[in-house]
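Okay, here's the structure, questions in a sec.
Missing here is one protein chain; the remaining ones are kept as they sit in the complex.
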Amino acid sequence: MATPTTCHPAADAHADHDGPHGYSPEKDAYLARMRRIEGQVRGIERMIASDTYCIDVLTQISAVTRALQAVSLGLLEDHLNHCVVGAAKASDKEGREKVAEATAAIARLWKS
Amino acid sequence: MATPTTCHPAADAHADHDGPHGYSPEKDAYLARMRRIEGQVRGIERMIASDTYCIDVLTQISAVTRALQAVSLGLLEDHLNHCVVGAAKASDKEGREKVAEATAAIARLWKS
Amino acid sequence: MATPTTCHPAADAHADHDGPHGYSPEKDAYLARMRRIEGQVRGIERMIASDTYCIDVLTQISAVTRALQAVSLGLLEDHLNHCVVGAAKASDKEGREKVAEATAAIARLWKS
Partner (left out) sequence: MATPTTCHPAADAHADHDGPHGYSPEKDAYLARMRRIEGQVRGIERMIASDTYCIDVLTQISAVTRALQAVSLGLLEDHLNHCVVGAAKASDKEGREKVAEATAAIARLWKS
């Protein structure tokens, strides 16, 4: 199986554009979820514009944050299954590099 | 000073609609920040649609989460300054209720 | 009511040592919870020493983190009820300073 194009940083992305994608089987589902999140963000704008009670705005921000986190956990699982495992099968060195990169991404998500 | 309307849950919101608002001096700034976040969310949709590298999508989701968190910290600070302090000045009981409610909101944001 | 000594940074703590304390009614309960957390941390040491499955160690670290978070939410609620409200009743300026300080502490806990 060719390594998915989404397994490559931007600079190399054109390398094998015809392979399957890390998250592409789920791509439409992810897009639908992001569009729903976009709608929730607009909902928060309307809440602020109409002077909604602060605590209710905060509750809605929690909901959006949780939805973003669910998307990022899904992307991460796809990334581990496709890109990280694929790299590790190619060579130990590439595997370790991809694991280190994924761990750094997890740390960033965690602190955010 | 009248308690801000944003200091009241929806049911009571019409009680004193002409007072100042908990976050209203900053309302335009919050709206501008939420619109920027909305733009970032749309940017993530475009990244997914064009098969951007998973890790870069995750980095961008971290950025949006951090931006939402900054907004929620700002709203929380305004809420403590106006609504919680205002309630505590009215009565100890009301103060404690508002503090408990704010703490619950902090817990929700934390777990999200 | 005198402002609790725990409402004062270290430098001023001796100012009114005989007043009640921000978290002192709950002090024994907090100490008991921290001792339980200390026991959980020692449990994780034993897990690592005996080569326990990584995922089980991670699950236990999550449990300790959640327990620490519960303690910090309790301390925060006490701090808001006593120190922040007390300062706000003394003067608007002191209230704002304490709210800003508490918000910064919330931000630190959040990013941790």
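Going in written order, the chains are labelled A, B and C, and every chain counts its residues from 1.
Methods note: contacts are C-beta pairs under 8 Å (C-beta built on N, C-alpha and C of every residue); 3 or more make two chains touch, one makes a residue touch a chain.
Because the structure is predicted, anything quoted here is derived from the model rather than measured.
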| item | value |
| --- | --- |
| Residue numbers in subunit C that touch the chain omitted from display | 5-10, 13, 21-24, 27, 30-31, 34-35, 37-38, 41-42, 44-45, 48-49, 51-59, 61-66, 68-69, 71-72, 75-76, 78-79, 83, 101-102, 105, 108-109, 111-112 |
| Contacts of subunit A with the absent chain, listed as residue ranges | 69, 73, 76-77, 80-81, 84-85, 88-89, 95-96, 99-100, 102-103, 106-107, 109-110 |
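One rule holds for everything that comes next: only the chains that are shown with their structure count from here on.
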| item | value |
| --- | --- |
| Of all other chains, the one whose Cα centre sits farthest from subunit C | A |
| Subunit A-subunit B separation of Cα centroids, rounded to whole Å | 24 |
| Contacts with two or more other chains, residues of subunit C listed in rising order | none |
